[in-house]
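Note that one protein chain is taken out, while the other chains of the complex remain in position.
Up next, chain A:
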Amino acid sequence: MTSLSICNVGKQYQKGATTLENINLEIRSGEFLILVGPSGCGKSTLMNMIAGLESVSSGQILLNQQDITHAAPSQRDIAMVFQSYALYPNMNVYDNIAFGLQIRKWPKDEIDAEVQRVAKLLQIDHLLKRKPAQLSGGQQQRVAMGRALARRPKVYLFDEPLSNLDAKLRVEMRTEVKKLHQRLGTTIVYVTHDQIEAMTLADRIAVMKDGVIQQLGTPQEIYQQPNNLFVASFIGSPAMNFIPVTVQHTAQGRFVELKDQSGTCLQLALPAGLAVKTDQQLVLGLRPEAFSEVQPHKLSQAQVQQGEFLVEMTEPTGPDTLTLLRINGAEVTARVAPQANPQAGAKLPLMLDASQALFFDPVSGERLRALAQPAAA
């Protein structure tokens, strides 16, 4: 059982400039936790602090309830895989994997057995004699992982391990990492820029911005219930659509209007219990898949309606054609089946499924949550 707790951790490289602020993370044994966030938000800094390569300015790091905040990297039993692989160029693959074991004074035959085991696991046993410069990027990647696996550490840290690989190899290695995690049940903290990597690999995702964790949750939670505009826009590709709306009100209840340039106007009822006032400005968040070609069998569902929209531009991706609309002045992407044949400049009948609609406060960026649902009368 290996749990890693990061409690109120902060980092200041220079006085007054805060890089990380009050980071709190509980990483459970065997969990695959992914840190995502834009460049410079402090992901690598946090990883280096967990590894002991960077000092901790405030807070505590606990490994199995033991305080390791100020322990030397070698005493933490944590291994790390770097973006540049950081293989020792002067050593062959065997020695790269064996180095940490030699330092720890393992007996020779045990080292040998361990290197063989790891090499088999990662299918690099035929490369043991080669120098890193004689390996392809993918092979170097495997060796770097092998080096981390060899010590059987308690926690693995991966700092953008796949970002130097080409697109195809990246997808392959992604699957491999996932398999490895399932097979070995190791505890992993993994940094990536790539939100698809984050969605596919993670048990939980922590989205960071400017040194602060914006949201921590399962991939589904992060995707469907983002805490704020930043998380909503960061996760998902193409990004969520944000449409400015104004709260209106009739006898039937409160609603917002979606107006197309061609005059189409749809009315969207606000969820009950949403603490908003009439005339308040809101940002409506709708994923591209909320707009689709009309599927008659779904039209009977609540919150589903249809209308004709003017298409500004189309971007075929193969399975879907991303179709650009303009609603309330904002650019909106719809995910439409190619069969619907969207044409730029023409009107297209579309179906809007508002069941996953989100509302954000335009000033704070926070998502507005419906208060306790009133019991159906």
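As a working rule, a contact is a pair of C-beta atoms (placed from the backbone, for glycine too) under 8 Å apart; a residue touches a chain by one contact, two chains touch by 3 or more; residues count from 1.
The criterion applied here is as follows: contacts and distances are computed from a predicted model.
One chain of the assembly is not displayed; among "Glucose/mannose transport system permease protein", "Dyp-type peroxidase", "Transcriptional regulator" or "Sulfane dehydrogenase subunit SoxC", its UniProt protein name is "Glucose/mannose transport system permease protein".
When you scan A:C7, A:L62, A:A86 or A:L274 for touch with the missing chain, the hit is A:A86. Here the missing chain is touched by one residue of A:L33, A:I61, A:I78 or A:V93, and it is A:I78. Taking the whole complex into account, chain A touches the unshown chain at residues 48, 51-53, 73-74, 78-80, 82-84, 86-91, 99-100, 103-104, 133, 147, 151.
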